[in-house]
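Apart from one protein chain that is not included, each protein chain of the complex appears where it belongs.
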Amino acid sequence: MVHIKNHKALIEASRAVLVVMIALVIGFVITALVSKEPVRAYAALLTGPLPKVSFAHGVEITNLNRFGNWLEESTTLILLGLAVSLVFGARQFSLGAEGQLLLGALAAAAVAVKMPAPFPLHLLLALGAAGIVGFLWGLIPGLLKAYLAVDEIVCTLMLNVIALQLFDLVLLNWLRDPGASFLGTASFPASVVPPLLIPGTRVSWMLIVMVAAVLGVWFLMARTPFGYALKMVGANRKFAEYGGINARRVIALSMAVSGILAGLAGAHLSLGLLKRLTVSLAPGLGFEGVVVALLARNDPRGVLVTGLFYGYLRTGAQIMERSSDVTREVVLIIQAVIILLVTAERLFPSFQQWRRTRSDGGAIAIDRGLGG
Amino acid sequence: MSLEVVLQSIFSAAFIATVIRVSTPLILAGLGGLLSELGGVLNIALEGVMLAAAFTGVIVSGLAPQWLPGAPAWLYAGLGALAGVSVGMAMGWLIAFCHLELKTDLILTGLAMNILAAGGTVFVLFALTGDKGSTASLASARLPAVQLPFVNHVSFIGTLLNGANGAGYHIMSYMALLLVLAIWLFLYHMPAGAHLRATGEAADAAQSAGIDIRQVRYRALVASSFCAALGGLYLSMGYLSLFQANMTAGRGFIALAVVYLGNRNPAGVLLAALIFGAASALGAQVGTLAIPPQLVEMIPPVVTIAALILYSIRRRARRAAAARGFQEQAAAGWSADAARITDAALDGDPQSTAPGTSPSKSGIVEGTNKIQKGR
Partner (left out) sequence: MPARVAMQQISKIYPNGVVANHKVDFAVEKGEIHALVGENGAGKSTLMKLLYGLEQPTHGAIFLEGRRVEIANPQRAIHLGIGMVHQNFMLAPSFTIAENVVLGNEPRKGRLVDHKRAIAITAALSAKFGLQVDPTARIEATPVGMRQRAEILKTLFRGADLLILDEPTAVLTPQETDELFWAVRNLVDQGKTVIFITHKLGEVKEIADRVTVMRHGEVAGRVATREVTEADLARMMVGRAVLLSSYARPAVRGKVVAAVHNLGCIDETGRPVLRNVTFAVHAGEILGVAGVEGNGQSELVEVMAGLRAVATGEIRINGKAVQGASVREMRANGVAHIPEDRLANGVALDASIAENLVVDRYHRPPFTRYGVLWPRSVRQHATALMQQFDIRGAGPGASLRSLSGGNQQKVVAAREFSAAPVLLIAAQPTRGVDIGATEFVHGQLLAKRNAGAAVLLVSADLSEVLRLADRIVVMVKGEIAGILENGPQLTEETLGVYMLGRNRPTP
């Protein structure tokens, strides 16, 4: 039976690869429509993030910063992908990662600026603050959905709007450095900036935090009773309740735990990448987690792979933009195509027909009603 | 500036005019959201449709003079609007096609469309103008404002009916009001409107009544996108006269909240959009006071969530009250009832074997049926 399971996983993986290939081809066609040198542009997209190794004068590695960009980008995306995979796994359509990310970044910045402490402690406090704020901001829609049946889509979208305003409010009124020439905090003290792993890049200890998060979520889902309960609630909530699982608690917690991960993604943005906080921080990034989780079919190990892939694509797109006449937004088009292909059951029937209850409940009820 | 001055400005005709200006795209997109929600196919891509339409309108109206030199200016604006609406409706159709034919998840398809619009507009923008930020370099047309005659010389009324500068409200503002009425008429007094609502509420019932629910859903999504496209056109060809990257700034998502805050009917959508618009306009006003504008901007989303919570609590309270009533009735009446059952049964009167249920005799059976349907 292990054999069968692996076989299935293989099919799933090859389907994911196929989807990505099709999307890339479509992306190329679109690039070719607007670019004078589409091949060069696409080559930059697909190979840009790789470091260049030259053997002319001994071993020399150049373009390491591009490689670093890839890992930095992927760290954020993987954390967001993990966040989304948890709520999607419980079949909750929470779109709140964006707001949780913003407030996580804000909380980390607040600790960085307002609570001086020695090095490892300061960083841990900042990460903790980001995680807790993300947790709480996820708990709100979680509780409202679980106990009051408030629609999570509208609720989280509204909470995103509130978070955005809260972000500006706190940043501009309490954290802003009045001496700075721009709207933002002062540079963070060294005690709160995660140390670098690869010199010459911004790849820091946050990479390790990210890998730990992947392992943690995998363990949570595969090896804890909570993970089992979450999976069953996602598979069939009525069944879970019938079996004695407290589905409400699971739903509330899934959204809250998801918030921790989104909050950490925010901390990575502010502590690891920017090293200060400014207004208009990465709008729309929260939705990027959706494509990562979708392509990985909510499996945390898959999130690691798809997050790296998607980070690669985004980094490559930035390089392409700098070195050719095509903007990086072509990646968004590729992303949209991936989402459509992944969810198109007709094209790829064995991709799980997930969230069917929501979109197609009526038809199923008919089948069952006349099933005699 | 004192509070008094701010209050004065709030209760002025000019403020009301501003609210209408700010609310117009929300009303239009909200109506779009309403049509899709009532049809049971919530259009989460309002944001993307607005963005794509705003972009297309500007580009086409800006490039039209090159294609058709010497034509009157209104023709360029008209062509832009037509193109914007067409692109918006095409997106609606594409969502419907993916969802209904390829069986993609509706919400995720909508998200994909939003991403596609966000990426696609900037991509094409850069390809055409070499600028990623806006179409400032392109002289695009505006859609006209409609100035009401004869009222400008009356101070308050003039401002109220024709806006602060007396030039009149944008044609899309009138369009929005017109659509509120038209959609109300459509939903509650036209056969196709009834079919739309029936499809959203009980698709199996609609289908068994011979309604082609697939077609209804296609139309709901296309019509929904039509409304959202008008909202997008207003942004780039009225509110401003250029396209900026991500210029919708979440209005499409606010529009979804407007649908729910507006209790899923056209008049409610109008009211909810005005509330959001007022908060936004107010946020701009209070900046001069010590009140941070962000606090004011938070009011509508907070109100929306509060409304959702209140609705849920009210439902629960009704049930709790029913339970209490039932308990009291049980405590007071069961012993007596039990005796009566026996007596009645002995008398052979089947009608009175259900004491205490007189308000709804078949309540038990009916309730059960509901539960079964819900499964």
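We just call them A and B in the order they show up, numbering each chain from 1.
Here is the rule we go by: a contact is a pair of C-beta atoms (placed from the backbone, for glycine too) under 8 Å apart; a residue touches a chain by one contact, two chains touch by 3 or more.
If you're wondering where the values come from, they're calculated on a predicted model, not measured in any experiment.
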Completion exercise
Omitted chain touches shown chains A, B
Exercise for the section: Decide which residue listed in B:S23, B:S36, B:T121 or B:Q207 touches the omitted chain of the complex. Expected result: B:Q207
Handout entry: Contacting the left-out chain in the complete assembly, out of A:D151, A:E241 or A:D325
Key = A:E241
Completion exercise
Of A:A44, A:L82, A:L95 or A:M232, the residue touching the omitted chain is A:M232
Exercise for the section: Kindly note down the residues of chain B that lie in touch with the hidden chain. Expected result: 185, 189-191, 194-195, 197-198, 201-202, 204-211, 318-319, 321-323, 326-327, 330-331, 334, 337-338, 341-342, 345-346, 348, 350-351, 353-354, 356-357, 360-375
Problem - Contact footprint on chain A, counting only the chain that is left out - result: 1-2, 4-5, 222-225, 227-229, 231-232, 235-236, 238-246, 352, 354, 365-366, 368-372
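Definition applied: only the chains that are shown with their structure count from here on.
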Handout entry: Inter-centroid spacing, chain B versus chain A (mean Cα positions, whole Å)
Key = 29
Exercise for the section: Give every residue of chain B touching chain A within the complex, in rising order. Expected result: 40, 44, 98-99, 101-109, 111-116, 118-120, 122-124, 126-127, 132, 202-204, 207, 246, 250, 253-254, 256-257, 260, 292, 294-295, 297-298, 301-302, 304-305, 308-309, 312-313, 316, 373, 375
Completion exercise
Note: in the complex, chain A contacts chain B through residues 30, 34, 93, 144, 148-151, 153-155, 157-162, 165-166, 168-169, 172-173, 238, 283-284, 287, 290-291, 294, 326-327, 329-333, 335-337, 339-340, 343-347, 353-355, 358-359, 362-363, 365-366
